[in-house]
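Okay, so here's the structure we're looking at.
For this depiction, one protein chain was excluded, whereas all remaining protein chains were kept in their positions.
Right after this comes subunit A.
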Amino acid sequence: MSLRAVPILTLVLLLGPVLAGLAGTLAPAFGILPVIGRVEPGLDAFASLFGWPGLPAAMRLSLVAGLGSAVLSLGIVTLLVACWSGTPSFAAFRRLLSPLLSVPHAAAAFGLAFLIAPSGLIVRALSPWATGWTQPPDLLIVQDGAGLSLMAGLVVKEVPFLLLMTLAALGQADATRAEAVARSLGHDRPAAWLKAVFPRVYTQIRLPVLVVLAFSMTVVDVALILGPNTPPTLAVQIVRWMNDPDLAMRLQGAAAATLQLVLVIGALGLWWLGERVVARLGRAWVWSALRGAGGRATGAVALVLAGLTAAAVLAGLGVLAVWSVAGFWRFPELWPDAITLRNWMRHWPGVADALGDTVAIACVATAIALALAIGCLEAEHRHGLRMRARGHWLLYLPLLAPQVAFLPGVQTWMLILGVKGGVGAVVAVHVLFVFPYVFLSLGDPFRAWDSRQATVAQSLGAGPGRVLWTVRLPMLLAPVLTAAAVGLAVSVGQYLPTLLIGGGRVQTVTTEAVALASGGDRRAIGVWALVQTGLALLPFALAIGLPRLAWRNRKGMQHG
């Protein structure tokens, strides 16, 4: 196959299912669902959607959670890197990245909920000796109406993701020298970084930030655990309507999914406007003679916030580990009455069953995604097939479109085409979600690679293929492995695609875990969350450890 065909093939593979799926959602939104005898187009579904009294609050929650999480996560990461990169505290953070990234969203949310709830670990640690409480206080902390705990649950998981992306970008942004120049002009460290390095880094992490924004607006599992329910976020409500036994409610669910899509597009537009404003203000600031004051206080706040996000995830995971071996555990006890392996013995057969498929699907999907991504990037490099900005957006459509909006449509089309739901189909649909993340992690480092290396190699007689395999990919070993680790973690974490496309017959660690989580049995959640985390942790550990091992005697390769 010609390399030129790879970008087109990739676009077709990604866009086909998404667009077909969206069509399968738009049709019912506008009143067409033949299987229940609705064939006349109309706006009834939107009318009943706008008649739902919870709609304004649900839309507001979706927007606030999305924009709030994206701003907070980006802010924390930026200030952390600006104020602390190169320090021992920062090095400690880097070591925590892999475990933080590998904790599944739902597990982190459960852990956080049990930390901050009125019957949670923090209150237990202070009761009754400090608070006087012998029963948990009746306080609305988890699932608060403003969505603060939901935002917290998202931020603790998005900070490590954006930090990883930033670190990958830093190596290619010539950060050290740029910062040195700025400091030689008399700026203090944070100001120098923000003025000279941040603009370059931001252009490279822009799409990951937008993915965080879209994801936070449409996430279902975290919102179910930490988000309010009276009313819930729009995404959760869509799932409820799509799941209603009254099949006519699907029309309303489809209309809401359409609205969610519009809302995501609107939020992305708002973000774009915000970028313009920040850029204008920033440019004025860069040229100003102001040499930045209060950098130390800002740095301290950034460090505390980042430390809190890491502590929340790790402590939450620790608590889940305790739950996985807990006997009865009454309030306000800080430790269970008994420690037992019974929960593990009970769930292990199920875990073992699900492990094989989970690993196989994740490896195959990631391998396909990685091959496509490298093919696309190399085609871009060799043939100048650089996608315009619009093309880029298309690649990320699977991440920007709410899953619940197009997956049921994909399922219908697969059935129409006679494609059986099975492991193969699940792999195919996982590629849809894995590819953008892999491309996202790999694209910028790949492009930022200094192509003079290729010129040198070619002048020594190497063909383009040899340049790719013996110069470029080895030099990009760290980003390639990071991309693979991200891909594996994404595949392991897929719930809705696995369930809907596998027809329920493909059981992965995540489908099992979410099914159990719906029951709220903390012991079972503890067992499954630890297994899920372990599955995702291993590739991240390899992605960080292998390049260090391979390049231990190449100082210039130990960047970022």
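We adopt the following convention: a contact is a pair of C-beta atoms (placed from the backbone, for glycine too) under 8 Å apart; a residue touches a chain by one contact, two chains touch by 3 or more; residues count from 1.
As a working rule, contacts and distances are computed from a predicted model.
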Per UniProt, the name of the complex member that is left out, chosen from "Ethanolamine ammonia-lyase small subunit", "Putative thiamine transport system substrate-binding protein", "Formate hydrogenlyase" or "3-hydroxy-3-methylglutaryl CoA synthase": "Putative thiamine transport system substrate-binding protein"
Options A:V222, A:M242, A:L263 or A:V427, residue touching the unrepresented chain: A:M242
Selected residue (touches chain absent from view) among A:T10, A:S73, A:T309 or A:Q411: A:Q411
Residue among A:N229, A:S288 or A:T470 that touches the chain left out of view: A:N229
Residue numbers in subunit A that touch the chain omitted from display: 34-36, 52-54, 57, 117-119, 135-136, 138-140, 142-145, 224, 228-231, 240, 242-247, 326-331, 337-338, 340, 346-347, 349-350, 408, 411-412, 414-416, 421, 499, 503-505, 507, 511-512, 514-524
